[in-house]
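Here the complex is missing a single protein chain, while all its other protein chains stay put.
Up next is chain A:
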């Protein structure tokens, strides 16, 4: 309480304001109060009033001072107590009021407390409810989250499980890149979820899927070999890029190409071989292909192989283009460098692959050709085969710039062996033709030559006589090489275009394609220009009947009076035409295979030789006149040469010789009425001569197609064989001519003449009439023949020459039989043969009669002096010893001379 007083006192004494006015003493009291030392108002803990007073006791502690102080203190105490009492009473109401206030507040507090308590109670209740539900929610949320993540994993798992299917789908849609991407992603996902046990399984399955996908990619890659699809390849490549296996894929692709070559080759053959032989090696398969199927099989093979080549070609092109498109800037980045290295590697690989692939293709084709019995191909098929190979070499040139020397060589050797085999067949056929030949004149028009034959259509421009030699050379070189190959390469390149389904081999499937189309030879425009006026004739109308009839009627009057007409006739046989046709085919081979021209020409000549030889063989088999003068030296040489190549022992002939034809049984060579087959003989001989002429016509062309140093061979053939055929007329016509008169009968008739007559006769001997009659009969029969066949003057001349040659010899023989002869007898001889020759001239139209010198000289030698006679017998070897001895016996009256000359004649024998 004191402290409160104190505080109030500091602000002023608490009762000053309120009680100063109410009390009369208050002023004095106040004074007293004022006088109280301030220190007394300090709190008792800090101030000890007693001590203070003691300390402040008056210095001389007198009673008075103490009394005074006491009084003062007493006074002060009274005032303070009064004051305090006053104050207390003064504040009592306030206190009561405050107390009441306090009570009030206490009550309020209690109420509040109660409210609070209640509120808390409520709050607790509500909070209890609220927190639990929140927790549930939270917990649920958390759960949901967990489930979601589980679900995600599960979904992942599910998606991982379905990867296989999806990949398959993608693969089906050819989305290789996406497929690989999917797998790789899945793998990554799988590795991120290793915690799942099932993932392990899945991971292996994924690996399997990846492997399978790669296999699938590989199989798609292998399909590229057959048909290069740019889009497909781009996809594949992207996929492989993703796999990081671009290079490996290229290696793989190359292997695929190799196996594609193998497979496609087998595939091409499969259709044409029996089931049993499918498991064989390729070569054996080739051998089991039926020969008649081989050409089509070859075509398939080449076509299939071409498709692979085209695919590879496009692949290489794609790479070139692709490389250009994205040439990477040179970079130091290791990865980039590596990529460039890989790219360069692939580029090299591809470049080398071109050659390698071609070699593989070449090997397949060669194997096929070697074992497919090329020799058995039909001619057309062989030409087609050549065409196919030619195309193939062209393809190769475009493909890899290779000149295909292997194939070229192969073509050459095979061609030679084919043509030889083909030739063998033609020779057999020729033999058959000759043996069956009826030796009838084939009715061709009088201007016929080989150019009229279809087989020679293509050669017309080379053979046309109006053309200068230069044009031949020029057009030949045109047809041969470079110009064409360039065009060809452009042409072939077309087929390497990816947008085409065509192959250069399709042309061979076209039925209407000509060989020239196949070989890309220019069409024969010039030739057709020239033959505008006679295209029909070219085909069929070179056969002409009208001419023949006209001629025949003319001929009956007097053939030799119209030589111009007669000269035009052409005598050919069916076989001649067939030989010529074969020549045409042989020349076609030359056109397509200029490198073997000489071989072919030589074989062509062999056809001629055989024909020539056969005619001689058939039609001189009954030659009964032994006269060395019938055969010229050259003719003998030719016949000898040819007979070396003909196997006369029929049977075990070696490969080089050809069997000798058998003498035909169906020809009537004995009928006298038919002049012992003279008609056939004429047709035979003249057809050989005609054939020789045709060969000669071909010579300039032939010379132009063989190498210059080979020309000599052709010239030799021309000079020593073709030019000699006319000599064949003599021995063959002699066969008939020698039978025109009966030699024995004639000689008997001559022997009945007396040559030792004294006087010169005025009449010729009877045997002359006999001979003349025979000759007349011969002439009539010859006329019959000429109504059947066109006989030109040369033919008639040579026939009559032979007749006269025979008669001349007969006369000499007859004269030499006269052991005795007088001057007049010699005269009679002259008279006789002159008379005979006059008749003969008249009948035969020959003037002068050839060979008459032979008898003339012989008869007149009688008149020679001894010296002349000696020279005569020394020099005239054409007379036999018998003739000469008879001459001497008649001419030499002097016995010594006779013996001397006889000795000379007999000496000649020894000499020879």
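Operating definition for what follows: contacts are C-beta pairs under 8 Å (C-beta built on N, C-alpha and C of every residue); 3 or more make two chains touch, one makes a residue touch a chain; residues count from 1.
Just so it is clear, contacts and distances are computed from a predicted model.
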| Name the chain not shown, per its UniProt record: "Ras-related protein Rab-4B", "UBC-like protein", "Glycosylphosphatidylinositol anchor biosynthesis protein 11" or "Vacuolar protein sorting-associated protein 26A"? | "Ras-related protein Rab-4B"
| remark: Checked against the full complex, the residue among A:94, A:162 or A:454 that touches the missing chain is A:454
| remark: Among listed residues A:380, A:405 or A:672, the absent chain is touched only by A:380
| note | Which of A:36, A:239, A:411 or A:577 touches the missing chain? It is A:577
| Touching residues on chain A - with respect to the absent chain | 291-292, 373, 375-376, 378, 380, 421, 429, 432-433, 436-444, 454, 511, 539-540, 543, 545, 573-574, 577-578, 665-666, 788
